[in-house]
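First the structure, which I've put down as structure tokens, then a few questions once you've had a look.
For this view, one protein chain was removed and the others were kept in their places.
== chain A ==
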Amino acid sequence: MSQIHVTTKINGDETEFLCEPEDTLLDVLRDRLGLTGAKEGCGTGDCGACSVTVDDRLVCSCLMLGAEAEGREIATIEGMADGEVLHPLQRKFIEHAALQCGICTPGILVAAKSLLENNPDPSEEEARYWLAGNLCRCTGYDKIIRAVMDAAAEMRGEIANDPDDSLRRAS
């Protein structure tokens, strides 16, 4: 079977690739483009570890074909930081110890960024429901939710970047 030629934009860069018709976008990112930040935890859209955005819409890249990326704009975890400056969510995840093993972290960060673009001031419940498609087996989600809420507050300009913030110490 002949391969398909796809032209797309990934993290702002014009990108071309050839893929098999059955290759998922996740296969393409990981195996053809070397973008291994998105992880395959299930391959069935249940764990969210492969989360990316396609034209600003949050998707599981394991559920989309690589060929469908034609003409789209894809954003992955690799494009989240601006050079050596971390996105506030990335910084807050480290500060709040919101990761243990870190395998779910790229997907959760991509999903959380999408949340805050859609809703800059989510309630805790809204954050929990938005992230319900991203499984984390290590943390029990507590510190993840705190990190997301803290990053949202900082991005709204409500709290200075204070490592001793009260939310973190609440427990």
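Just so it is clear, a contact is a pair of C-beta atoms (placed from the backbone, for glycine too) under 8 Å apart; a residue touches a chain by one contact, two chains touch by 3 or more; residues count from 1.
One rule holds in what follows: contacts and distances are computed from a predicted model.
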Which listed name, "Carbohydrate ABC transporter membrane protein 2, CUT1 family", "CheY chemotaxis protein or a CheY-like REC (Receiver) domain", "Xanthine dehydrogenase family protein molybdopterin-binding subunit" or "LivH_3 protein", is the one UniProt assigns to the chain that has been left out? "Xanthine dehydrogenase family protein molybdopterin-binding subunit"
Just to verify: which one of A:E22, A:D56 or A:E158 makes contact with the chain not shown? A:E22
Residue touching the undisplayed chain, where the options are A:I10, A:V28 or A:C47: A:C47
Please output the residues of chain A touching the missing chain, sorted low to high. 20, 22, 30, 35-44, 46-47, 49, 76-78, 80-81, 86, 90-91, 93-97, 99-106, 109, 125, 127-129, 131-146, 170-171
